[in-house]
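Everything on this sheet refers to the single structure shown next.
Note that this complex is displayed minus one protein chain, with the remaining chains in position.
Going in written order, the chains are labelled A and B, and every chain counts its residues from 1.
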Amino acid sequence: MKDEPEIRIGFYVCHCGTNIAAMIDCQAVARYAAQLPFVAVSRDYKYMCSDPGQELIQRDIKEHALNRIVVASCSPLLHEHTFRNATEKGGLNPYFFHMVNLREHNSWVHSDGSKATAKAFAQIRAAIARVPHHKALEVLQVPIHPDVLVVGGGIAGIHAALTLANAGKKVYLVEREPTIGGHMAKFDKTFPTLDCAACILTPKMSQVKSHPKITLWSFSEVVKLDGYVGNYQITVKHKPRYVNEDLCVGCLECIPACVFKTPKFPDEFNQNLGKRKPVYIPFPQATPQVVLIDPEVCLNLKTGKCKQTCVEACGDRQAIDFDQRETFDDIKVGNVIVATGFKTFDAHRIPQYGYGAFPNVFTSLEVERMINTSGPTSGAIVGRDGKHPDTVGFILCVGSRDEKTNKWCSRTCCMHSMKLAQLIKEHCPRTEVYIFYMDIRAPGKGAEEFYDKSLRMGIRFIRGRVAEVTDWAVTPEEEGRLVVRCEDTMAGFVRRIPFDMIVLAIGKEPQADAQDVRRLFNMSCGTEGFFLERHPKLAPVSTFTDGIFIAGACQGPKDIPDTVAQAGAAAAEAMVLIDQGHIEIEPNTAHISEVDCSGCKSCLPLCPYTAIAFIETTKKASINAALCKGCGTCVAACPSGSITQNLFEDDEIFSEIAGVLAYE
Amino acid sequence: MNNEPFEPRIVAFFCNWCTYTAADLAGVSRLKYAPNTRVIRVMCSGRIDPQFILTALAKGADGVLIGGCHPNDCHYAEGNYKMLRRFQLLKRLLQDFGVEESRVRLEWISAAEGDKVKSVINEMTEQLRALGPLGMPAKFAAWDQEVEELQHQVDEASETEAAHA
Partner (left out) sequence: MPDKPKVGFYWCASCGGCEEAIVDLAEDILGVLDAVDIVFWPCAMDFKKSDVVALPDGSIAATFLNGAIRSSEQEEMARLIRRKSRRLFAFGSCAHLGGIPSLANLFSREQLLRYIYEDAPTLVNERKNRPQLEYEDEGHTLSLPELRHVVRSLDQVVAVDYYLPGCPPTPKLAKAALTALLEGQLPPPGAVLAPDVALCNECPRKETKPTTLAFTEFVRPQQKLLDPKLCFLAQGLVCFGPATRSGCEAVCPQGGMPCSGCFGPTSRVKDQGAKMLSSLCSNISSKEVSEINRALAGIPDSVGTLYRYGLAKCLLRRKVNLPGTGKD
């Protein structure tokens, strides 16, 4: 510090009316500070945060050539910004300021004035010892690229993409399935209004496809993300569908022309209840309206020996391309919205419910497809034995609220099951429908009314966790049927009720590859594996990485209204950054001295934001300030002391330690 | 001064997002606790270098309190776990140095737990008051008494020699 000007500290202690002054002798504090090293001005004042208080600082900076400012008042979380501004207005770098918390951490929590004053002496000694080490810092401004990537084309991704695009922002929507629509596209009706899911979803899907501001990449996946808020570089992989998307017009003529005359392969979209051909479209309103060819079963792709009748049917359009390979696109965006949704619980994991063992045990999603008029049974409820059931039993909380599988409530299964029960009743009023539940969770608008309606429709509710589903009949009535054994906790005895069909209300789980996606986008997961929001109430769609937002069931189980609301919120958050044009980064970032670093790589695994990179040319580590969030973990862990954190330098903290402990 | 009862001095390192905020909350809630603790704010408990803790003890702290976010709640994802790992070996190291276990304490205190700030500080103050001072600066001075005596002997011998020459 040889060539630097002499340190001249201005010290101010605030009375905060009587909030501080009633407990701490502020004049004594000011007198005490006046005789500490480098203190040029020491004052006490009624309200430092008031305009006159701030002007006092500004005037003193000029009149007394101050170059460091210490204010002892309230919490820095409250007024640090205020006094930094005042320091800056006085002509100093704002980071030459430091704050002492005399109110929240002292006068308000102590009751002995002399001890509180003695503690105040220690607190200000620390700050006055610290500030000489302060350095002038610059706030880093990072420009925000205006384009946005939306990952996942379910209702959340669709809504977020449309919201942004309608605001004039360029959006890339990437969906790994051949069509957008997600789970909602599989639904028949939506609770509690029972409006047709397709009627509300498909118009939005086609808007996505036709929107001039949206680039829709279906059957594609994000494989790489580099960069930081405002400046993400992303690589998207397009999987081969063996059909040229630009040439296919969606006439579907190739499907009947396929050499397989009848569909014979399991149809994933219909939960494998139906069949499809090697060339297919997942469902009639699939978006984009482009067929694809399944290389696992296509005769030509498997054996190279096929008459290629599909190519013939396609004719001049020449859309079918058996030589198609994976392709990649590199894009730049400023923000990313992750809306990758959920997966349903695998009912095989609870063997006592007989899924897979008894043909007439179905999952709720299978029944959803069945009840859909465009589904595999054209809307008819039929068992795998081909019979229409007279009695249907729904088992709730399958893979939810269960210590052995998933502890959380999946939030929609009660309502979803009641919806299916009502639809079954509507289709076939004679059907007896039972719902086995632990608690009926019907919060939200219109939900409790929906429950009432279910009761009025004659759906029977039995409270109790089902023990098992068995085909072991003990009465002639049970013969050939599925018996639910369950303690009826309302009636207080164990029931056996025979059914023709059992529906398991399967819960929601994080996607199987949620951990990979989490790492890809630098996010965190909660213990259950759903993506973690920055704050459940204050930042519910933000993540710990700036410019990465989450929406929908990837953050936790939720229904469609909540999902859409979150998607809108995520779009709004992205727009805030885009319209600001840049983001300011608090300069408390860490940096590595290249000369000092030995390249030991110890710091690299410690950074949750992958802000530290090993530079192959220098064989040293380096921190990207735009990625660094300023936690200082690497600084504490650098074994050779070669990492420094602005505002929290080792020397600053050592001085504070010495300051609070210095003897009188 | 010497007649006053022993008042332990505790240096606390609180993370900005949870424990420091909790201490602010304790203030806003006007909870009263012992005035023995001096808080040093860091952004994350992961920033707390074991050197800080040893320095505080060496400079006269009778105890060191570390406050961070609860597991899974760290504002920086995992900084608190880094501190937790260091703390496990540091505890053993301090034990090997003869420093009583209650002198260095790690607590997870969320921003909502103002009352925990109060109870932890009060409890620690009481424990240290019962334990007595660590008093490293005084110990260093006492240890170094043994090397203060010889200098004048050496000086004398050399001066006598110089006088002879």
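By our rule, a contact is a pair of C-beta atoms (placed from the backbone, for glycine too) under 8 Å apart; a residue touches a chain by one contact, two chains touch by 3 or more.
The model shown is predicted, which means the values in this text are computed figures rather than measured ones.
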Q | Residue of B:Lys82, B:Arg105 or B:Lys118 touching the missing chain in the full complex | A | B:Lys82
Q: Kindly state which of the options A:Asn166, A:Gln308, A:Ser602 or A:Ser622 is in contact with the chain not pictured.
A: A:Ser602
Q.
What does the interface between chain B and the hidden chain look like in terms of residue numbers?
A. 46, 49-51, 53-55, 57-58, 71, 78, 81-82, 84-86, 88-90, 92-93, 96-99, 134, 136, 139-140, 142-147, 150-151, 153-155, 157-158, 161-162, 165
Q: Tell me where the left-out chain touches chain A, residue by residue.
A: 595-602, 604-606, 614, 619, 633, 636-642, 650, 654
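By definition in this document, only the chains that are shown with their structure count from here on.
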Q. Using mean CA coordinates as chain centres, what's the chain A-chain B distance in Å?
A. 39
**Q.** chain A residues within the chain B interface of the complex
**A.** 75-78, 101, 103-106, 108-112, 115-116, 118-119, 122-123, 126, 524, 526-527, 544, 588, 606, 608, 629-633, 635-637, 645, 648, 650, 653-654, 656-658, 660-661, 663
(Q) Using the touch definition from the top, list the residues of chain B that touch chain A in their complex. (A) 9, 11, 16, 20-21, 23-24, 26-28, 30-33, 35, 38-44, 46-52, 55-56, 59-61, 72, 75-79, 82, 86, 118, 137
